[in-house]
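What follows is a single structure, and I will ask about it in a moment.
Up next, chain A:
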Amino acid sequence: MTNLLSIVLWLPLLAALPLALFPRRADAAIKGWGLFFSLVTFLLSLKIVLGFQEGIAGFQLIESVPWIPQWGIRYSLGVDGISLWLVMLTTLLTPVVLLASWNSIHKHPKEYIIAMLVMETAMIGAFLATDVMLFYSFFELTLIPMYLIIGVWGGANRVYAAIKFFIFTIAGSLLMLLGIIYLGALHARQSGGVPSFAVQDLYGTALSPTVSTLLFIAFTLAFAIKVPLFPLHTWLPDAHVEAPTGGSILLAGVMLKLGTYGFLRFVLPYFPKASLDYAPILIALAVIGIVYGALVAWVQPDMKKLVAYSSVSHLGFCVLGIFAMTQASIEGSILQMVNHGLSTGALFLLVGVIYERRHTRLLADYGGIAKTMPLYAVCFVIAMLSSVGLPGLNGFVGEFLILSGSFRTYPGWTTVAATGVILAAIYLLWLVQRVFFGPITNEENRHIPDIAWNELLALAPLFVFIVWIGVHPNTFLRKMTPSVEQLLAQMSNEKPQEKVMTASSSTKDSGLRTQDSRKAVSR
Partner candidate 1 sequence: MPEIDAWLMLSGTIFTVGLVGVIIRRNMITVLMCIELMLNAVNINLVAFSHRLGSLEGQVFTIFIITVAAGEAAVGLAIIIQLYRLRSSINVDEARELNG
Partner candidate 2 sequence: MNLTPLLEAHWINAILPELVLCIGGMFLILFDAFAPKARSLTGPIAVVIFILCAWSQRFVAVGTFFGGTYEVGGITRVFDITFVLAGILCTLLSADYLEREGITGGEFYALLMWGTVGMMMMAKGLDLLIIILGLELLSICIFVLLGFQRRLPVSNEASLKYFLMGAFATGFILYGTALFYGATESTNINVMARWFANPDVTITPLLTVAFVLLMAGFGFKLALAPFHPWAPDVYQGAPTPVAGWLSVAPKAATLIALIRIFHAMGPVLPQTKWMTIVAWLAVLSMIIGNSVAIAQRDLKRMLAYSGIAQVGYMTIAMLTINEDAVASIAIYTIVYALMNLGAFGVISMLAKNQNDPQTLDDIAGLGWRRPFHALALAVCMFSLSGLPPTGGFVSKFYIFRTAVQSGHTGIALIGIITSIASVYYYLRVVYYLYMKESAEGQTRIDGGIFATGALAISIIGIFLIGIWPTPLFHAASYAAHLLLAR
């Protein structure tokens, strides 16, 4: 299949279109249709992994046709080590979400499935696009279905949350749009009037320091809001608390990664000088976010809000790893994006499960439910341990790589960030302790039906990957190494500075790398 990426990209949307004609009453058929096609998408996306060649830094499986030739905009897709796993994460989480919400969406199920499928296409498109304008189109397109998902199927205060979410994100991305336009105009002028928005073409654009700084701010603001970086995170807890379970999973699991992905794909290579200059500020904000998110999560009475703030904390690690700019830290950061999608996705799913049964998310309403829902408790503990970073599970690998990589360039901040790991252990164990153990104080908790088959089925693939990444991270790291090396090489070309680790030295230092993977890397 030469246009594999296009098929994976458009299949969900094409599946969503005929859904509009389904009769409203055909509930099971609608859900089955959506689930079936999201599973097919996932299976097809496995072919991307199989077709992905290790040891190549640039984009693979490239497709490129002119889209708007007058402006040099092309419909061009491709994967590299940075985007591969994020695409996989998206295709994995969508069927999970559809399965998990099989019985929990009672209002307008048809439109819900349509929104989810459109969402999937938009997110995959953002990761696959290798044209800045194409990326931007998909980046914005994700907002519309998510706005509707939060606003229509959300909780009591959903409208406020949905509008806040939308306005925050679009404010950032519109400024970025102006930045993109400006960058494209500069590029066109420098290349003799041949406009192009291809990601690689814009890498070489020469920028004056002032312009570079301004554009850096425009891009960074957009992605920082999306991540969200402290202090721009205020929309996130609202959106998460009000969103339906499926919305939360996709929001935390994939949408936030658009921000960190944007840093890696655009901000670092386009503005290397400005990135180096302002890295300390971003790292400081990331670390503040880590600690702040953890502390606020600790005192949350609401389980979902707790998980939401833990997201702020975990995404802080990703940003820290990115702006520390070492091989290990960036690889760890990419892995941590996937990890966070898996473990936080699982946590949101589990919180949704219990909310479905008891219609409360307050910690105080629970206690001792390990006795009534043993299977559920096991699942929750696994997800929690993965999020905490227990060695042997995925979270550990990502955080370890980030911290060990960042320690070389920013030892002080990294030390502070490490307390975030401890705090995470405290608040999550505290959560489990209060919800699952101890005596049953509330009579209503005596008879809660245990986790259902569909929910278990939805969790299973997440757990498989949680363990897989934890036990054998090289399956995943191996594929991203060349791309990350190339990224760092691009940056160090721009301005040789001891802060940027050269690719070879960091590869040697990276503790988790095995012999064979290094062989694959040496070109």
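The rule is short, and it goes like this: a residue touches a chain if its C-beta (ideal position, glycine included) is under 8 Å from a C-beta of that chain, and two chains touch if they have at least 3 such contacts; residues count from 1.
On the choice of candidates, all candidates are chains of the complex that A comes from, given by their letters.
None of the values given here were measured: they were computed from a predicted structure.
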Touching partner of chain A in this complex, picked from 1 or 2: 2
Chain A to candidate 2 touching residues, read off their complex: 66-71, 108, 133, 136-138, 140-141, 143-144, 147-148, 151-152, 158-159, 162-163, 166-167, 170-171, 174-175, 177-178, 181-182, 184-185, 188
